[in-house]
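Note sheet for the following structure.
Heads up, one of the protein chains got dropped from this complex, but the rest are sitting where they should.
Labels run A, B and C following the written order; every chain starts at residue 1.
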Amino acid sequence: MSRLTIELPGLSLKNPVMPASGCFGFGREYSKFYNLEKLGAIMVKATTQEPRFGNPTPRVAETSSGMLNAIGLQNPGLDNVLQSELPWLSQYDVPVIANVAGSTIEDYIAVSEKISKAENVHALELNISCPNVKEGGLAFGTVAETAYEVTKEVKKVSRVPVYVKLSPNVTDIVSIAKAVEKAGADGLTMINTLLGMRIDLKTGKPILANGAGGLSGPAIKPVAIRMIHQVSQEVSIPIIGMGGIQSAEDVVEYFLAGASAVAVGTANFVDPFCCPTIIEDLPPLLDELGVNHINELIGRSWKNEWTLQSSSR
Amino acid sequence: MSRLTIELPGLSLKNPVMPASGCFGFGREYSKFYNLEKLGAIMVKATTQEPRFGNPTPRVAETSSGMLNAIGLQNPGLDNVLQSELPWLSQYDVPVIANVAGSTIEDYIAVSEKISKAENVHALELNISCPNVKEGGLAFGTVAETAYEVTKEVKKVSRVPVYVKLSPNVTDIVSIAKAVEKAGADGLTMINTLLGMRIDLKTGKPILANGAGGLSGPAIKPVAIRMIHQVSQEVSIPIIGMGGIQSAEDVVEYFLAGASAVAVGTANFVDPFCCPTIIEDLPPLLDELGVNHINELIGRSWKNEWTLQSSSR
Amino acid sequence: MKQLKTELVNQRKIAASIYEAVLYHESIDDQFKPGQFVHVKAGAGSDPLLRRPISICHVDPEEHLLTMIYRAEGKGTNLLKNEVPGAVIDILGPLGNGFPVDEVKSGQKAVLVGGGIGVPPLYYLSEKLRERGVAVHHVNGFQSKESVFYENEFKELGPLTITTADGSYGESGFVTSQLDLSFDYLFACGPSPMLQALEAYRSKGKVYLSLEQRMGCGIGACLACVCHVHGSDLAYRKVCSDGPVFEAGEVVL
Partner (left out) sequence: MKQLKTELVNQRKIAASIYEAVLYHESIDDQFKPGQFVHVKAGAGSDPLLRRPISICHVDPEEHLLTMIYRAEGKGTNLLKNEVPGAVIDILGPLGNGFPVDEVKSGQKAVLVGGGIGVPPLYYLSEKLRERGVAVHHVNGFQSKESVFYENEFKELGPLTITTADGSYGESGFVTSQLDLSFDYLFACGPSPMLQALEAYRSKGKVYLSLEQRMGCGIGACLACVCHVHGSDLAYRKVCSDGPVFEAGEVVL
């Protein structure tokens, strides 16, 4: 399986597939289905300084090939994550990427400083793009200046490399990506969810108690591929791609677009075994494509004119 | 069927359902399947000053519950549209909304002035949001100032009401909507396609010859609903909603969000009879919801606290 | 919990919009308990995307059959109803914590209260209670005559009162109008207003309620389905994995 290894800042991945933040809790539930050490890494649920209950229910609504969520960053708070969740996860030999959220720059700094000291946290993922919290989150991710600011401050305090999670709800994602790169980000993760809404015909009101929510799942994959294709050509830090990944084929599409690793979110809900299945399906797919190591695929859609294999009727 | 009539600037619609621009040509093909007079109106293919061949093929790619297109505004040019397409369409008693595209403000002015004089053109739809032309299009739609400018200039020369078609590929759609309202737009149409991409595993290159393209279909409906919900609360001009509409239920969802009429695009490709089918399905659906006239539904999701019907297990 | 590619053995319409489906898989056995549910994938492709939670209505452990009853309402259930015998139906299950069958003693009295599409799990519960020698009384409420199902099936297990909201069959009105009964245990599944009304019966005996909530994962990971615990702003329970059955008074309805 050494054909799947990937080296990223802070992360020596045995394979490039990891569950996406918020779609895997802190791993406890999925650990009942398979050995978490099969995963390249684990992106855990967003952590905030104080515990949060999150938004009222309903918190999810289905859409065509997608779903909306407005969980509202429910989490047990930094102290509990440090004392209970991360130590529990440390029984597994798998790198953890801690997802950090907040309402103020101070929040981000405080959580990042402390959580980056946890032994099994190999990298941070700054969630400056959550659409489901009124106070901040999304705003940080949609303005280049604030994205720059929060990244820079967190870099000062973090013991581990910092990945910044970009919001797709912007006119010009490249300028935001460049801003956080300039601020010292070690990598990017993209994309977070698109803002969406569904309305219940019977009540006449939005299905989600919160009104709008974040759209994830296969529906958003072409938007993510487009953005990664754009951004990867303009920055020199690596990208962990996500949005609608369901299969090994999807992973290859992300690599071709310019990702160096991928995360799987919503698909875990449809098939709890999807991450290990995708990991198993990758080597035969590489064979089919005539590729030795998965890293040969990174950015191939724009890097040069070579062709994997000519299509035949 | 008087339960479906809608009055909009320039448009007395017998029902609120019309085909979306670019998905219905100038009506010739679909006229073989049903009487075009069944439609509330027809939004015809974008017209530019000069004829355009458009982009190289492949021009479409499928995605989960959606499709990408990069047609590139292929059209026979203003003169031909005025001399041949519109006169042909005038045999049907159905209002036409002319979709106007260009690369410069001067283009928009020139086409708008002339096409708005055609007898059966009841309104213009300014396409300042086409993702598939390099020179302009999208740029007009993503910057409030230029959107304002082009709208204002076109308003000066147009003989008929002007609707402006908004791009969803922006951070803040409300500010753009307000800018075009301030510039004198009579209405909004939204949304145009989301920018997306798919990559062919076999060739390693984007499927579309153009690289990126516009994402349409059911996948984007939640994004459109969210944007219409936002914008309709902030402007006082009417909105023609579009994006993924396939059924009468979808139409009601758009009305609840804040639309006053709707357009159907991609669904015509899946089912050429979808527009008349939707129109027929609306009255029984209104009955089920206990609604007399469809205009009672406009904006109900945010207008007040009434409830259509309590949901029962 | 397992992911099973079951075979649809039989499917029939048993009332207005109500379907009974029987699934076969060699792994189906008595590990599937009353009050638990299965998470059902409808259709191939990613539309519809999410699984549908459907209660277990009956299990035949020898024949490895599972019966579920559902209302064809939206996209997923309407696809499901078009499946023909031989079709492969992908389910996850058993999920959640069911009714505390083992707690009820032989000779005790249980009232089972179902509302509409909340009725099916109570059938399996009633079967299991009967096996333990519990005296079971059923009160099932429906919208109208056309939506009544499993009348004879329930009658074979114990007395049955049927109510219809429009009075077109059985007693007129809601189930709560038919509850001047004494009991040791009351088990209920149905719409929220019904469950809220039943909370009051805690003074008369032990009350267990099965809740409904929109779900993402169905296994406790996504926090879509949480409900508040009485007396705390932060404490919560997940309907999918802590429930769907809770003792009345534990969580906020």
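We take it that a contact is a pair of C-beta atoms (placed from the backbone, for glycine too) under 8 Å apart; a residue touches a chain by one contact, two chains touch by 3 or more.
Just so we're clear, the structure is a prediction, and the values are computed from it rather than from any experiment.
Colleague: Which chains here touch the chain that is missing from view?
Modeller: A, B, C
Colleague: Looking beyond the chains shown, say which of B:Glu106, B:Glu234 or B:Asp271 touches the absent one.
Modeller: Missing-chain contact among the listed residues: B:Asp271.
Colleague: In the full complex, which of B:Asn15, B:Gln49 or B:Ser64 touches the chain missing from this view?
Modeller: Final answer for the missing-chain contact: B:Ser64.
Colleague: Using the touch rule from the top, list residues of chain A that touch the missing partner.
Modeller: Residues in contact with the chain left out: 64-65, 218, 312-313.
Colleague: Going by the touch rule given at the top, which residues of chain C touch the chain that is not shown?
Modeller: 43-48, 75, 79, 82, 84, 86-87
Colleague: Across the whole complex, list the residues on chain B that are touched by the chain not included here.
Modeller: 22-25, 28-30, 32-33, 45, 51, 53-54, 57-67, 69, 71, 74, 207, 217-218, 246, 266, 268-273
Here is the rule we go by: only the chains that are shown with their structure count from here on.
Colleague: From the C-alpha centres, identify the chain that is farthest from chain C.
Modeller: B
Colleague: When the C-alpha atoms of chain B and chain C are each averaged to a single point, how far apart are the two points in Å?
Modeller: Centres of chain B and chain C (C-alpha means) sit 45 Å apart.
Colleague: When the C-alpha atoms of chain A and chain B are each averaged to a single point, how far apart are the two points in Å?
Modeller: Inter-chain centre distance comes to 33 Å.
Colleague: Please list all residues of chain B that touch 2 or more other chains.
Modeller: 64-65, 218
Colleague: Of all the residues in chain C, which ones touch at least 2 other chains?
Modeller: 45-47 - these are the residues of chain C that touch more than one other chain.
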